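Here the structure is laid out as structure tokens; the discussion comes afterwards.
Removed from the display is one protein chain of the complex; every other protein chain stays in position.
Per-chain numbering from 1; labels A, B and C assigned in written order.
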Amino acid sequence: MENNLIPWIIALPFASAIAIGLSGRFSTHDKLDEEGIRKHRGMIHTLAVGSVGLSFLIAVKLFIELHNPDLPARVLTSHVFDWFDITIPSASGFRDVPIAASFVLDSLSGLMTLVVTGIGTLIHLYATGYMEDEESYARFFCYLNLFTASMLILVLGSNFPLMFVGWEGVGLCSYLLIGFWYETPEYAAAGRKAFVANRIGDLGVLVGMFALVSVAGSFEFSEINRAASMMNGEFTMGGVALGTTATVACLFLFLGCTGKSAQVPLFVWLPDAMAGPTPVSALIHAATMVTAGVYLCCRLSPIFLESPTAMTVIGVVGSITALMAASIAVVQREMKRILAYSTVSQLGFMFAGVGVGAFSAGFFHVFTHAFFKACLFLGAGSVMHAVHAHGDADIFKLGGMKKYTPITRATFLLSTAAIAGFPLTAGFFSKDELLLGATTIAMNETALPSWLGWLVAISLFLAATMTAFYMFRLYYLTFTGDYRSADHGHDAHGEEGHDEDAHHDDDHHDHAYDAHPHESSWQMWVPLAVLAFGAIAVGFLGLPHAFHLPNWWGHWMDASISHLPGFGPDDEVTNMTPVYIAMTLGVAAWAIGMGLATVLYREKNEDTFTPKFPKPVFNFLFDKWRVDEAYEATIIGGNRGLAKFAGRIDKSFVDTVFTGIPAFVVKMASWLFTRIQVGAVHAYGAVLLVGVLGLGWWFMYPHPTLDVQTSTDSAEITAAPGLGYTYRFDMDDDGNFDFPQAPQALEIDFEDDASRMQIQRVVARVRAAIAPVRWPNDRSALGHLKDRNRRIYELHPPTSEIADLQRILQNVDGVEAIHWHAAGHERVFGDAGNAAFDYNEEDFVGYMLTVAQADGSEQEMRVLPELTIIPDSFFPRVQFEGSPPRVGFDENGRIKIFPTATVNDAGEPATRPDSVLVGGVRQDEPFLLGLGSFATVAQYRMEVFPIVRARVEVRNAFGNTASEEIEIVLKESAPERVALGGEVRR
Amino acid sequence: MNDWLFVAPLLILGLGSILMMLVDAFAKEKSELAILSSITMGVAGMISASALLSGAEAADAPEMVTRFLAVDPAALFFDVVICFGGALSALLAGGYLREHGLERGEFYVLLTLTTLGAVVLGRSTDMLSLFVGLETMSLGVYAMVAFRRGSSTAIEGAVKYFLLGSFAAAILLFGSALMYAATGSTSFTGIAAAMGDADPKLVLIGLLLIIAGFGFKVSAVPFHMWTPDAYEGAITPATAFMSVAVKSAAFAVFVRILFVTFGDELSMSLASGWPPVLAGLAALTMVYGNIAAVGQENVKRMLAYSSIAHAGYILVGIVAAFRVGSEAVSAVLFYLLAYTFSNILAFGSLILLGSRGREAVSFNDLRGVGRRHPMAALPFILGTLSLMGFPPTAGFLAKYYVFSAAVQAGGSMILLAILGMLTSAIGAFYYLRVTVFMFMRDPEPGQVKAIPMKSGYVVGALAISSLFVLGLGVMPGDVLEAASRAASLLLG
Amino acid sequence: MTTAGFVLFAISSVIAFFSAIATVGARVPLRAALFLMVHIISLAGLYLTLSAHMLAAVQLLVYAGAVVVLFVFVIMLIGPASETKPTMKNMGIRLVSLIGMILFTVTLAFALVSHAADWVAIETSFGTVEAVGHELYLNTLVPFEVVSATLTVAIVGAVAIARKATEFEVGEAKAARQATIDALEEARQEAA
Partner (left out) sequence: MEIGLGAYLGLAMVLFGIGASGFLMRRNALIQLMSIEVMLNAVNIVFVAVNRFHPADHVGQIFSFFVIAIAAAEAAVGLALVIALFRIKKTVESDNADTLRH
């Protein structure tokens, strides 16, 4: 159903971003006094929060509309305008596929929109408090609003290109916001890193998109999903079959997801992204943008389900990510860093879920995660704000914060419980669903292998245990115990005991924090409270349906997300074992992790556990498995070397050859061209006159072009039409016009018009059984391959052959010379024929002989290599003893063959008896070679084709004439019907 | 009543110019003629635009009018292009003339009447109205070029333009006379109807002379020689006007005459018709215009050569139409609209970047101005990007449509399209040079630094043009639809 | 065609031909203007052979009476400078275009001369003031109205170009020149 409100959801934050951006430009702070700045900021945050809030309200309204029973499909669409057409190849040639700017709000994108706008509103509100001391206030909110708008385009776009606009948009905003404090080089570097990692992934999205579109023939998600069953065909790229379309597309799309959603191996950017302001971390790098990958998988769930291979890859990668990130988080010491790795780990959970086909569960985790992770980040931000930590806060310099920041502490605790999987919190339910998906796959017969299910289940259990552990570690160390920065006097750095191996970055913890922390303002704690409530409550939307509890989530998502057969929200669960296993694993993970953390860290002021890890292990974990170093050593290092090399090439070679020289040439040409522009009006007039004369020439002289189409029994000769043209045709090359008053097209029937055509002269072609060359493999004495790609050969005409031919043909009375030229190239190469010429296999017709006769006339012969016979050695020459057979012309210019009758010294016939054959019969007497018939003279096959020369003379209204000649080689079947001087011989 | 709508733009332009003359003569205070003329032309364009977009049709406009002036959608489309070009030029003049001490009311009267002539020319369906419209337009433009009468370059450009222009007009006129001799009719349709029995000699000579005449007006090589001099010599708003409205009007009637009068099979044949000729002219024009623009040091002159190059691209579209039909013509219409706004942006920015005594004319004047005044440099970049054909600007789509029409036409037209793309690549060289000079070069010591003028008019014109350049680039839908409707009705 | 018509045609065309050559070839513009007058009158004679009486009169009135007078007026205004001395400047280009033009003209003239058409009978009213006026004001009203715009443009344009600078303009021009000088001065100081 059309709904015009949808675009407004996007337009509001977008407009606000523009307004704020412009206001920032036009009222820089140095022009304003205190009061002005205050007013300006008031304007900015009213706009920023208001626009997103309004979007949220619209989203809520539309979401309620989705429940309308008249909308069974639960889809609202909005077509805004036709964007552009793109031409794509399809089975039936090229076709235009329209791409519209249209949006769709269904159960999937509806929920995501609620998350983006709802949590977005809270974070915008929070940011007004958090960023209150920031100078680039306008810039921040401009970016943040722009991000929201882009994210909404990503979510609501109904087709791939539009989604990609959002996809790139959020990437850009993320880059801008990570590097928000770009004065600090590391922060700017973090932004760049994020951008590069994302760009690698984006390439995957594009490839995946075109793979899908090439089959579905549409960019619309709905169309692509409808075409899911067609995705099982082979997908070839450059002639190489890569697998089914679904597999190829899904793997490439997943590459995009690993970038955007920080999966192994492209996850490295996300922890560094914490360089940005905390609200950014909360909004972009925890709640919304990073889940775009999961969203994309859910959006295209029918396609992914077509490819078990891709699903397996996704499940494995997700599991590895979950485990790896969780293990890194265990030893980290900065609040946002721990949360960042936790995010990566949780994203791994989601993808592991997707990999086992639990799309709905995966997306449920996206939903719940958005609440508690946003709350955690904001809580961390609140703590940092309280102690005036810039960038990040070291938990070993905090402690006891519950005294100073009670509200933050309460919300943080609730969220920690949720993420750790405390029973009946949101995280508990969503993790349980994921585990359930895994165990179900493990223990049921499906398209997906059961080992995948076990792998996912076990790694998720381990990762969840670690999650509970490091989250409570974080909570205890931050909020319980004593505030370790209370005393300014001593060096906090040395106090901490455990960081003997302080080779890691310690920019931020070589000084203590503010001694007197304070609770944050209402703008900051209200969002915390709301989010914490969500972290506890939203889990109840997805109660496990195996126990016949109302599972609103599953039903709701069923409209947009596909599932494996038998896995629907309404399907009765027959085998309860997986359910219990999942439940047990979930609760156990929470209990073990939280219990361990409680024992080790509750009210403690130092970490007595992780430093006891063997040092290599600790360092390995602390340095996030040294992935960055590995990249540095391999890809980046290699790249850098390559770049240096390329740079040198670029400077020395490309800059001169490809840039410098053309630029110089063009400049010279420009100088030359403008010399005619001498400034005097007479010169201008003269050039104008030249143009007029040129046009005059064109219009006053006819331009005939002849076109001929032959078939077996007729030929149609057409001259180009022109105003006032009259035509005369000469069909026999005798200079008289046979058709003096002709129309522009002349059809000749060979049979009926034979007499009228009066073909009297025929150009003979001799096809000789020479050059039994196997092109292109032979690199014979004949020549060599000159250009492999274009298959051009440098061909030396066989000298011995020429000698033979010369011997035969020079016996023709009055022949003075034989000129060779390659037929396709019309290049004469002399009597001896030694010169080389380019041989292009495709258009090679044969050698052409021009036989110049004593009377000055020329006869043409064409010698075609016989390609069918391949003797052992090249050119087995017939040794002629005495005089060879002769080929000549009779008085009418017809081919006449004289098998010789001379005898040798021994009195035997001088020529080999079978050297002249017609139809396998040896000929002894001179005979005429008829049209269409052939004779074998020595190793030469001689054949006669009639070539008709037609000439048209065009006369236009001005009385000017021009003529054009065309040569028609009559087809093989035609000759016998055409009279040659009344004689036809077979 | 509805029928009046179709001649309303003409009436408004005529009455508006009379009003302006009266205001200029009798108003004591400095009057805002710029805004008055801009509104006059803007309203005229708006009326045509609304008639065009509403899809209204002149049910039975009086024969007296339709014999001379077309009332079809194509005519309305060209009205829009010409009037908007005129209105924006008036705004540019409003800033420029005042800043440079040339504020005289005649300019706006000339501008409005010239626009009237251009509209008549663009709409004409008869050799008579063609000639009258052409001369009205040309005489006005000659005067506008010479408007800064104390300047030797202005007078020089005007003299050359005038002499050659009159010469070309005489050639064109002789061509139409011969068409009359051949067919006994002067209306486009009348000539076309009688062409079958006409003496081919006269038709061919007529066609040749008409093509030469229009080649001059649209500045196709080798009839282009006046263009750089006239563009350089004229005051910048006049240059802007010439490059958009005058050129559009010439193309409008050229397209109409080619397809209405010479649209039959024989006139379009490859052996003796106009498509090969225009293809040749297009190739020459693209190559010459682009290459010659590279070596220019004067930005106006560079833009003059660039406008020659664009004439080449448009000619490609026209030639493509002989095979592809309305699709190519609609591409041409869209191109003209896109080109109008892009060029106004370029010339307008040039105006904006200078002020009295510090006029920006050459590339050297642009040195560093982008870093000193980024907001003023922005429209220039947008304009050059669009002229270069960079997505998502209007210029990109325009080029895309024209070249894709050429590719669809197939045969040797593909070569023409390839040539067009190659020469566009050369175009990037000199368009980007603007940006390079504005942002990456520092002024030489002792060089006068250009300082942007402060003029609401110019800023307004630039804002409107930017909006259109981006709007047409992103949402060309409605305009394209109107263009293709206009094109298909034009081709009948 | 009657004999009288033929004689008139012959005389007029010969005069037109030579007067045209004299016009474009005269060294002194004043003489050229007078030859132009002769040319115009001879054309009026040609028009009479074509039953265009009204037009012949208009030709004399407007061309001879107005345009040529305007030319003479301007020649007088400019004075001796209106004569140009023969030089070889651009002679190459000019000769080339002359040859090209002659080639073009001769070719086309031969092509056109061969055009044949039959004389057709005409009504007595053909070419009279009444008939032409009727046509002009009824059928070609639209171009007629547009021509008024053309003439307005010409007048406004001519005034805009040829008028001497007013006091205000002189002041403005001075101010503009001063601004340029100031800017140069400023730049020089900045450089120093």
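Going forward, a residue touches a chain if its C-beta (ideal position, glycine included) is under 8 Å from a C-beta of that chain, and two chains touch if they have at least 3 such contacts.
All values reported here derive from a predicted model rather than from experimental measurement.
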item: Which displayed chains the hidden chain touches across the whole complex; value: A, B, C
item: Contact residue for the chain not shown (choose from B:R98, B:R149, B:R323 or B:R372); value: B:R149
item: Listed residues A:V49, A:V317, A:A370 or A:V681, member touching the removed chain; value: A:V681
item: Positions on subunit C where the hidden chain makes contact; value: 1, 5-6, 9, 13, 16-17, 20-21, 23-26, 29, 32-33, 36, 39-40, 43, 46-47, 50-52, 54-55, 58-59, 62-63, 66-67, 70-71, 74-75, 77-78, 81-84, 87, 89-90, 94, 97-98, 101-102, 104-106, 108-110, 112-120, 122-123, 126-127, 131-132, 135-136, 139-140, 143, 147, 150-151, 153-155, 157-159, 161-162
item: Subunit B residues that touch the omitted chain in the full complex; value: 127-128, 131-132, 135, 139, 142-143, 146, 149-150, 152-153, 155-160, 162-163, 166-167, 169-171, 173-174, 177-178, 180-181, 184-186, 202, 228-229, 232-233, 295
item: Where the unshown chain meets subunit A, residue by residue; value: 674-675, 677-682, 685-686, 689
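By definition in this document, only the chains that are shown with their structure count from here on.
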item: Pair sharing more residue contacts (C-beta pairs) when A-B is set against A-C; value: A-B
item: Where subunit B and subunit C are represented by their mean Cα positions, the distance between them in whole Å; value: 27
item: Rounded Å distance between subunit A and subunit B, as computed from the means of their C-alpha atoms; value: 39
item: Computed distance of Cα centres, subunit C from subunit A, in Å; value: 65
item: Residues of subunit C engaged with two or more neighbouring chains; value: 108, 111
item: Per-residue overlap in subunit B, given as positions that touch at least 2 other chains; value: 199, 201, 205
item: Subunit A partner contacts - residues on subunit C that touch it in the complex; value: 90, 93-94, 96-97, 100-101, 103-104, 107-108, 111
item: Contacting residues of subunit A [partner subunit B, same complex]; value: 25, 81-84, 663, 666-667, 669-671, 673-674, 676-677, 679, 681, 683-685, 687-688, 690-692, 694-696, 698-700, 702-705, 719-725, 954, 956-958
item: Touching residues (chain side subunit A, partner subunit C) in the complex; value: 680, 682-683, 685-686, 689-690, 692-693, 696, 700, 958
